[in-house]
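Complex shown without one protein chain; remaining protein chains in place.
So, subunit A:
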Amino acid sequence: MALTSDRGWQFRQPSVIPGFGLALGVTLSWLTLIVLIPLSGLAWRSSSLGWQTFWSLAADPRTVHALWISFGCAFLAALVNVVFGVLLAWVLVRYRFPGRRIIDAMVDLPFALPTAVAGIALTTLYAPNGWIGAHLAPLGIKIAFTPWGIVMALIFVGLPFVVRTVQPIMEEIDREVEEAAATLGANRFQTVSRILLPGLLPAVLTGFALALARGVGEYGSVIFIAGNLPYVSEIAPLLIVIRLEEFNYPAATAIAALMLMISFAMLLVINLIQAWSRRRYGYGA
């Protein structure tokens, strides 16, 4: 530390690992090609709209509603996934039972399954004449073709993100920390709620962020179960497609740019919270 401060600010911290220039060059070119060029195309298109047009397009009630549905449902689904994802990870890490490996493998299925298939399967189940929907209909509960259907589909696609980020951290929990809590008089419930879960918070946040991001962008599974009624169950990605089919490119671009900004802001906030908790608790240090 003292050495570098003598020389003032440096772009590159001295390191024994060679190939910094090459590695950074390849990384940046790749990132540019895959992420930056498409996104800057979007920014360029929407900036050519002019502020006035952009704002009037963005403030369109149908757009606002679609964005609200997209982010709201993704948020709810991510919350549900946090609760059940942590529980699922806990069961997989802490208990040994026949079929554990099969359940462990099943967690990844939403990654692999074409989302349209998931959407159709869920619709068949939850439609008013489906296996589950038929039992819910007499109770006055409708899931398919309502925003609840969207939440359902997003829970499905987001689950593995929470489980897979929390699981490895849970496996690393030091048994001695639990024993220390027990010697101090803590019962199991206190140990779990006061020691183990708070320790998992950064991983849970990461899982939440990933599930949320995935949910916001999800298209394939949602359009089958949502019913896609404007102002009721229409998601923003679908509205973009609709605008494209109408050759209304400025509107499509505006919605996309808005989604991008909101998503980026949310992920940035979550990342900042994580960085803060890492610094404070020394995780990953």
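Simple rule for what comes next: a contact is a pair of C-beta atoms (placed from the backbone, for glycine too) under 8 Å apart; a residue touches a chain by one contact, two chains touch by 3 or more; residues count from 1.
Methods note: contacts and distances are computed from a predicted model.
K.L.:
Consult the UniProt record of the chain that does not appear here and report its protein name from "Response regulator transcription factor", "FAD-dependent oxidoreductase", "histidine kinase" or "Sulfate ABC transporter ATP-binding protein".
P.N.:
Per the UniProt record, the undisplayed chain of the complex is "Sulfate ABC transporter ATP-binding protein".
K.L.:
Among A:Ala180, A:Leu229, A:Met261 or A:Ala275, single out the residue that touches the unshown chain.
P.N.:
If we include the chain that is not displayed, A:Ala180 is the one touching it.
K.L.:
Which is it among A:Gly19, A:Gly41, A:Pro168 or A:Pro198 that touches the chain not included here?
P.N.:
Considering all chains, including the one not shown, the answer is A:Pro198.
K.L.:
Which subunit A residues touch the hidden chain?
P.N.:
Against the missing chain, subunit A presents residues 174, 176-177, 179-187, 190, 194-195, 198-199, 201, 277, 280-283, 285.
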